[in-house]
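Got a structure for you, questions after.
Removed: one protein chain of the complex. Kept in place: all other protein chains.
Order of writing sets the chain letters: A, B and C. Residues in each chain are counted from 1.
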Amino acid sequence: MTQTPLNVAIIGMGKWGQTLVNSVQGLSESIRFVAGATRTVSKAAAFAERQGIEILPDLAAVLARDDIQGVVLATPHSQHREQIEAAAAAGKHIFSEKPLTLTGPDAVAAYAAAEKAGVVLALGHNRRFLPAYAKFSHLVREEIGSLRQLIGNFSSGVAGYAADSWRSDPAESPAGGMTGLGIHVVDAMIGLGLQASEVTVVNRRKADHGMADTVTALIETVDGPVAVLTTVAGPGRYWRIEAFGSNGWATMNGEHSVTFGRAGAPEQIWNFAWTDMERAELEAFADAVSGTAPYPIDAEQGVRGVRLFEAICRAALDAPGGRASREVAQG
Amino acid sequence: MTQTPLNVAIIGMGKWGQTLVNSVQGLSESIRFVAGATRTVSKAAAFAERQGIEILPDLAAVLARDDIQGVVLATPHSQHREQIEAAAAAGKHIFSEKPLTLTGPDAVAAYAAAEKAGVVLALGHNRRFLPAYAKFSHLVREEIGSLRQLIGNFSSGVAGYAADSWRSDPAESPAGGMTGLGIHVVDAMIGLGLQASEVTVVNRRKADHGMADTVTALIETVDGPVAVLTTVAGPGRYWRIEAFGSNGWATMNGEHSVTFGRAGAPEQIWNFAWTDMERAELEAFADAVSGTAPYPIDAEQGVRGVRLFEAICRAALDAPGGRASREVAQG
Amino acid sequence: MTQTPLNVAIIGMGKWGQTLVNSVQGLSESIRFVAGATRTVSKAAAFAERQGIEILPDLAAVLARDDIQGVVLATPHSQHREQIEAAAAAGKHIFSEKPLTLTGPDAVAAYAAAEKAGVVLALGHNRRFLPAYAKFSHLVREEIGSLRQLIGNFSSGVAGYAADSWRSDPAESPAGGMTGLGIHVVDAMIGLGLQASEVTVVNRRKADHGMADTVTALIETVDGPVAVLTTVAGPGRYWRIEAFGSNGWATMNGEHSVTFGRAGAPEQIWNFAWTDMERAELEAFADAVSGTAPYPIDAEQGVRGVRLFEAICRAALDAPGGRASREVAQG
Partner (left out) sequence: MTQTPLNVAIIGMGKWGQTLVNSVQGLSESIRFVAGATRTVSKAAAFAERQGIEILPDLAAVLARDDIQGVVLATPHSQHREQIEAAAAAGKHIFSEKPLTLTGPDAVAAYAAAEKAGVVLALGHNRRFLPAYAKFSHLVREEIGSLRQLIGNFSSGVAGYAADSWRSDPAESPAGGMTGLGIHVVDAMIGLGLQASEVTVVNRRKADHGMADTVTALIETVDGPVAVLTTVAGPGRYWRIEAFGSNGWATMNGEHSVTFGRAGAPEQIWNFAWTDMERAELEAFADAVSGTAPYPIDAEQGVRGVRLFEAICRAALDAPGGRASREVAQG
């Protein structure tokens, strides 16, 4: 058991780091941000003042503080493994934004470090915490029969990132929309039990920002369903997962609505009230630390997600001139 | 100009043939069924009596009748070419159910026969005649910017056909759900201008009826969008086409609803009143015969649709043990 | 038991009479129209020829025919009672369009005549036969707790009737939209068990056609819910019934969708497939004649509906200059 609320520091105070803080600060009884560290302090000073957050020089300074029990990483993906290992070694609990790491071995090492240190490593897949996802998942597992096909799209209204953002660096975003968008679809499918064997990917680059912006992936499994993951950067916000089974189908339409259909019956829709999914994932992190409930994404799922993500990115990069490329996957 | 109403005969009076008759008989001022021919007369006798249709021995007997100006083919796909050639030679206009033929050369020959005889050859893709498709098509061409991705699914509540139906014959349904379901998605995409270069297909057979029931196709184009076609036989009725462009997205949700989204604006939905799409396509056939308006699916689109369908079926059949197979397409 | 199909005649072959015929002719196995009578034969001749209906001189000629077992009345409302009495006396079953009659005593007499003759008198409230209404009714009775409030609106896209239509006659349409629109809401509420004690009505006349086109009625009951009925002629098609109970609420949204809500749970929606409600009511009439199932609207409900309708119309006519008027109701 740990004291309530859990005192944490935000590492990386860019736009997303601020969103995470805003989701709980003053609003949650189980978690609060007391400190932070970031590359460009000037960009975060007004925000930190408004939210009552002490800015520390760097991660090391955060880890040295006894009154801080955990860190929340909203840093470049390639730094996650090293930061997780350092935080774990310092006995701090860790919440890391997705993707956890860019390679399977890094993911394995990160979870191993947390396990060795006996700290929580929570992976920040916010959509896992939507009531609509829970309902959708239930329908897929219990109501639609044997799963045949799984189709997911997450597109955005942003065609690319600012040139000076680390997110524009191909080393951080190896296959365009995959790190910011497709990774969410990967996790949604992992959460439904998908175990990929091969992926065939077409990767297109059309917009001016130079990043790949249209990823289309056909995902095979040995015994399970065939899956399709698609993502486009630019057209506008879109989130949808479709599952087709032997006796019915279910879809998650945006973040708050689920539909279920089967032969001979009316379509059924559940519309959920808006909830703050970032608050939900951070409070789930606090609950895992306090021992109230385990974090819903375990090491096995976390690693499997990174491996499938990595296979899609590798196929995307191998694809010659926008043609399809097929790779073995271990997701 | 031809007399009104257009007098036609139904060839093939199974379930679908009856649906076509029911959609206009007594209800349309431009077309009516006066005769019919079918393999098993006993199954259609009560229906024919109810709808005032004279049953003739065979197609030849129909073509010999001067008071019949056109034929409507709801016969096995593999017979279409020969029946179209015979009808054209007899100077009869032809409405043919989809797929027009099972191979590209047969499609070319069918259109050539009609052109030579100066008769109309209308292809029965009923969803082309939905007001919602017209709206969707407009959004795709005019509102969403450069098209990046096109995703379409048509699934059904029927896991397979009766054992004694010609539709159960693999020679008539070479890739399971493709002839009954996927072909509609193919045509919807052809109608939006898709020109396929390669297809990668995974084809699964799970249900007891022995037919392939889960088709997943990744469709590449040279310069255009990447497309995905999926279909599952069994889970329940489902029709959805999604288009993602550089500036927006649009979806056709079922047969009567269309949604449009773009960054920074509310989602917009148009819900259309129910219309009878079979009546619409048959009256469009009558209009094409009378010269009122050309039939919206021309020979070029009709042939392109068959070629893409054929490429998907070929890839599906080549796919070893449910794994992905890639083929060149000419759709 | 009666022979199948039931042979009936359509009395009144205007637009609505034709709609009734079209809904079953050639399509139903349990009922068919073999004859008809109408005021202006010239307007119905082409239709009758298309649907294979013999036009007879008048109702008396229809009633004299032994091969006709029932009549379907789509005639002016004020004629219904007399026609029902004549048909019943001739031993014919009767399906009557709504409103059954314009006064309570006429309704009582009509049902009495049918009962005395031992024939079926079926009242044509098509919306009763919608699967969505059945679901809505179930939710209201079983799921939302004690009923507190009932609100219903049926509006149309037609601001008025053609000047030469009998529907334009104030004697036939005493309170504007009530006979064509509001009566449906009345029956939907009667079907849910509403027993009115007083009505307060505001009646407005705005459009050029001179008919009252905006009816707003507050309906009180002794122990049951408070109800509101509203109808506007002109703005566009709209059908919605809302029920608020002690533990939940339910709405019928258009003809094919139902929503259910309660505190602390997601909204649930059921979307039903399109069905032909006129075919459903006419086949239910045939089923009642053959003894397969009783017609769902019995004499008690039918009379109660006319009485509530009559009270609303009386209040509407009494309302001075568009102000509210309150009347006792016996619905």
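The rule is simple: contacts are C-beta pairs under 8 Å (C-beta built on N, C-alpha and C of every residue); 3 or more make two chains touch, one makes a residue touch a chain.
Computed from a prediction, not measured in an experiment: that's the story for all the values here.
Q: Touch as defined at the start, partner being the missing chain; which of C:Thr4, C:Thr19, C:Thr40 or C:Gln149 qualifies?
A: C:Gln149
Q: Of the residues C:Arg65, C:Arg141, C:Arg167 or C:Arg262, I need the one that contacts the missing chain.
A: Counting the whole complex, the residue in contact with the absent chain is C:Arg262.
Q: Suppose we count only contacts with the excluded chain; which residues of chain B make the list?
A: Within chain B, the residues touching the omitted chain are 131-132, 135, 266-273.
Q: Taking the full complex into account, what residues of chain A touch the chain not shown?
A: 22, 25-27, 29, 32, 50-52, 237, 273-274
Q: Footprint of the hidden chain on chain C, which residues?
A: 144-146, 148-149, 151, 153, 155-159, 198, 200, 202, 204, 206-207, 213-214, 216, 218, 220, 226, 228, 230, 232, 234-238, 240, 242, 244-249, 261-265, 323-324, 326
Going forward, only the chains that are shown with their structure count from here on.
Q: Nearest 5 degrees, what's the C-alpha rotation angle taking chain A to chain C?
A: Chain A sits rotated relative to chain C by 180 degrees.
Q: For the two copies chain B and chain A, is the contact made of the same residues on each side, with over half of the numbers shared, or of different residues?
A: Answer same: the two copies use largely identical residue numbers here.
Q: Provide the C-alpha centroid distance between chain A and chain B, rounded to the nearest whole angstrom.
A: One centre to the other, that is 41 Å.
Q: For chain C, which residues are shared contacts with two or more other chains?
A: 273
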